[in-house]
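Every protein chain of the complex appears in place save one, which is left out.
Right, chain A next:
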Amino acid sequence: MQTIRIGGGAGFSGDRLEPAVLLAQEGNLDYLVLECLAERTIALAQRRKLQDPDAGFDPLLERRMEALLPVITAKGVRLISNFGAANPVAAARKIGQIARRLGLSIRVAAVTGDDVLDRISPSMSAMETGRPLSEYGQLVSANAYLGIDALLPALQTGAEVIVTGRVADPSLVLAPLVHAFGWSSTDYATLGQGTVIGHLLECGAQICGGYFMDGDRKQIPDPANLGFPIAEVTEDGSATITKISGTGGRIDLRTAKEQLLYEVVDPHAYLTPDVAADFTTVRLEETGADTVSVTGGTGARRPDRLKVSVGYRAGFRGEGEISYAGPGAEDRARLAGDIVATRLNGCLDRLRVDIIGIDSVHFGPGGEAKSREARVRVSGSSADEGTAARVGEEVEALYTNGPYGGGGARKSVTEMIGIVSVLMDRRLIHPSVDIFTA
């Protein structure tokens, strides 16, 4: 039976580069998929594009492609990535330039159509809150989640590299499977199983022991040298997840279960543009060392409306931190936080004081043991950048105006781009493909 091998070469924009190169070199792959686009990443990229029409793709794209292009062209591996972010066309041109510089001949397909900012109306309501978009700050981006119907025409061109903007993460893996096996776009059971495979690959090392290690029971071999995953998929959709032998990490039932449920809000209906996938029917089985078989995923009809991530200006976040140590460290940290909050005197929209190591995660009162060191963190938001900056300024001023022994003050101000979601009739969304040759 025909099988396809797909590598998961990145799990987020800043992911490690070397494991993907190794996958391309030694993974005997048909496809290498790089998932590089979080919800807010695209809004930030959109702002870079506004300042420079040739910008707006992933900042690591050049480094990734310089390392990968010679390998994928030599090995005949096709690369699919959403690292086009807000500007897949500029990304495709850049990849063409890199190929020419390296003396390589390739075709790059740019998938566009996810940018739907011109079809957003202020009366649309945010899924998260039910409130209309008009109640949020100035809108800066709106990107629909595209699916396999946007990717398949690009695959049919034969292009070696396919670069997209916003695409549902599992669709990056499902599309080459549908392309290779000719699965019907209404065979929702098989599309659901393919979506499970995509979900397991989309976070790179997270199924290989990354984001997993803990104590004796969750040890993995050679963690500094974590390998990235490969899915070997047969025509009926059954798959095994494995990795290159000799790399660090582990693939077993535990790592697979953690990744199967990661970021899932309804395992009966994991919604993508392609299918409502059912994860509750999935069967996992250890079939060898670092090898887990995945079967049984299924699904129901795809949604008529697609999710659109809308980015808006959400003001500025000001932060400041300072440490205390020795007897009474925690009490001094709390006193420092109280002093800063008093000095800021209600000028921030929101203000929060945490003692790192004590209550920054739990929110509530911590345990009874007093810590030998404590770091107070003050964070506040404001529509005005200068007002947000006052948070860090007041924390830094604790050096000479606060409890004894404060050290290591840091301060920062960042603009916040908030993200909310709306639903849009998929008939209003028109993906297209442009080919660039190098």
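Quick note on the criterion: contacts are C-beta pairs under 8 Å (C-beta built on N, C-alpha and C of every residue); 3 or more make two chains touch, one makes a residue touch a chain; residues count from 1.
Keep this in mind: contacts and distances are computed from a predicted model.
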Protein name, per the UniProt record, of whichever chain is missing from view ("AtuA-like ferredoxin-fold domain-containing protein", "Probable chemoreceptor glutamine deamidase CheD", "HAMP domain-containing sensor histidine kinase" or "Carbohydrate ABC transporter ATP-binding protein (CUT1 family)"): "AtuA-like ferredoxin-fold domain-containing protein"
From A:R131, A:H268, A:R372 or A:H430, residue that would touch the chain that is not displayed: A:H268
Chain not shown: contacting residue from A:K257, A:R305 or A:R343: A:K257
Residue among A:R63, A:R100, A:R131 or A:R283 touching the omitted chain: A:R283
From A:R250, A:R317, A:R334 or A:R426, residue that would touch the chain that is not displayed: A:R317
Residue, one of A:A99, A:V161 or A:I419, that touches the chain absent here: A:I419
Chain A residues touching the omitted chain (full complex): 39-40, 43, 128, 211-212, 214, 217-218, 253-254, 257-268, 279-284, 296, 314, 317, 350-352, 354, 356, 360-364, 377, 379-381, 416-421
